[in-house]
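Okay, structure first, notes after.
Yeah, one chain of the complex is gone here, protein chain that is, but the others are all in their spots.
Take a look at chain A:
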Amino acid sequence: MGQVKSQFSEDELQDYEDLTYFTKKEILYAHKKFKNLAPEKVGHNKNAKLSMSKVLEYPELKANPFGDRICKVFSSSNDGDITFEDFLDMMSVFSDAAPKSVKAEHAFRIYDFDGDDMIGRNDLKQVIQRLVDYNSDLGHNDIDQLINNILEEADLDDDGALSFAEFEHIIDKSSDFINSFRIRL
C-alpha cells in the first residue's frame, strides 16, 4: 500500500479528489485496479495509456455489451485508448456519488453510436441488437416495431430521433436508472 501511495503525491491526490467524486482512498484503490490490467506498463508510468482491448478485460466492461462504446466515450484521444485519468473519470461517473445529470449525459453519449448528438433510428437499432446479444429471435420487423414504439413514446417533437432533452426527460422520470447505471469500484 505504501508503494502505491508513493506514486502519487498528496497534491495530485487532492487534485483528483477535487475533480472527481472519489475520496483519496478510492482513487488509490482505482489505481490499483487499473494497474491490475497491465502491471508492467502502469508500473513504469502511472498515467499510462492502455489499449482498448486491454481495458475491455476489466470484468464489468467485458460483460457489458456497450463496453467498446464506453471506452470510446471516455477516451481522451477518442479512439478507445484509456489513460488512468480517463479510467478515473469513468469510474467516477459510474459511482454512487455522481448526480443524475452527469450520468444521463454520459449515457446519452454512449447510446449515440454515430455521434451526431441525437439518438436516431440506427442508434436505437444497434442498442436493441446489442441488448439481446444479436439474438435471431428478435427479427427485423420486431426491432422496427420496437423502434417505432420508442419514438412514439419518447420523441416529443416528432423529428424521428431522441435529442438529449427528451432523453433526459425519460431519465428524470425513472428511478431505476441510477441503480442500473452504476459500477462499484
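Here is the rule we go by: a contact is a pair of C-beta atoms (placed from the backbone, for glycine too) under 8 Å apart; a residue touches a chain by one contact, two chains touch by 3 or more; residues count from 1.
Basically, contacts and distances are computed from a predicted model.
Entry comment: the absent subunit's protein name, as recorded by UniProt, is "TMC domain-containing protein", drawn from "DNA polymerase epsilon subunit 4", "TMC domain-containing protein", "Corticotropin-releasing factor-binding protein" or "Protein ROH1". Taking the whole complex into account, chain A touches the unshown chain at residues 15-16, 18-21, 23, 25, 59-60, 62-66, 74, 76, 78, 85-86, 88-89, 93-94, 99, 101-102, 105-107, 111, 114-118, 120-122, 124, 127-128, 131-133, 135, 137-138, 142, 145-146, 149-150, 153-154, 156-161, 163-167, 170-177, 179-184.
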